[in-house]
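The other protein chains are all here in position, but one chain of the complex has been omitted.
Let's turn to chain A:
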């Protein structure tokens, strides 16, 4: 084997496969303190620990929702928080058979000499941090690399740096019992067409899998979190879900080895409904798909919920209903069974695109 021997190999493989269980997907609730602050600001809620805790409790204790969720990505603070009645969040998850995950990157910095391209930092001491997170109950991790499409972007340098950063992070995770989610997000910003996005996505994913091979990662114990293949946010062309599905699946067929158990899409700037409908179309497509195709949504699972909550205790029940509706809709989308009938919460069709998104 070209992969390294990890004492956690069997566990990594089992956990990665579990995350890709049909009917389940990931809730990305790992917004950093700064980012969740922006969300709160949009609903006039103060960004204090109590409120951050209350929001996550709202999500994690929604009756009937966790059956649709195989994993939840957390920010470090949340990994150690508890419900109002004193139960650690990780225990709430474990009892519901949800794997806790942890965001381990430390954001992006610009690459000198490029046109605003970035690399992601967080490798220093990562092994020790992963060990700690594993002890606290985490079983998977996430690291977001960011690329953009432009006249001369992404550059070969940006692709290489981000791919090799991802690969190094991945192996360190596996050495410490965490399934690494490999996330090479190509931002949707731009006026390019879907063909350009497909071209760049294929190039980036090919680089990622070469890097993972060079670094001896155990592919069966990893997950991929890519963007779907779509036109740019400023493009004149709109693409139907079926077209997005075709381009996306073809890009994956051309680059993602069958050993990878599951692909968990990011939602980018898509609205809740778009993200669900596109995932549904992907799962309805006939063609070679030797990996599960599911979700790892943040904004596209929480938008309506946030608006319904507004930070008020009396709104918790309605907010939870909104979350349940999206979780169920996306669960159906993983089997191509979504009929578009989720009760649209307020804002479900609203684009969640923020230019040059950082979190």
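Here is the rule we use: contacts are C-beta pairs under 8 Å (C-beta built on N, C-alpha and C of every residue); 3 or more make two chains touch, one makes a residue touch a chain; residues count from 1.
To be clear about the criterion, contacts and distances are computed from a predicted model.
> Quick one: the chain not pictured, UniProt calls it what, "2-oxoisovalerate dehydrogenase subunit alpha", "Fructose-bisphosphate aldolase", "Proteasome subunit beta" or "Creatine kinase S-type, mitochondrial"?
Missing chain, UniProt protein name: "Fructose-bisphosphate aldolase".
> Looking at the full complex, which residue from A:38, A:97 or A:288 touches the chain that isn't shown here?
Of all options in A:38, A:97 or A:288, contact with the hidden chain holds for A:288.
> So one chain is hidden, and I want to know which residue out of A:209, A:323 or A:338 touches that hidden chain in the complete assembly.
A:209
> One chain isn't shown here. Among A:102, A:126, A:198 or A:224, which residue touches it?
Among A:102, A:126, A:198 or A:224, only A:198 touches the chain that is not shown.
> So one chain is hidden, and I want to know which residue out of A:257, A:310 or A:340 touches that hidden chain in the complete assembly.
A:257
> Which listed residue, A:219, A:293 or A:306, touches the chain dropped from view?
The single option touching the absent chain is A:219.
> List every residue of chain A that touches the chain not included in the displayed model.
Output for chain A: 1-3, 195, 198-199, 202-203, 206-207, 209-210, 213-214, 219, 250-259, 288-290.
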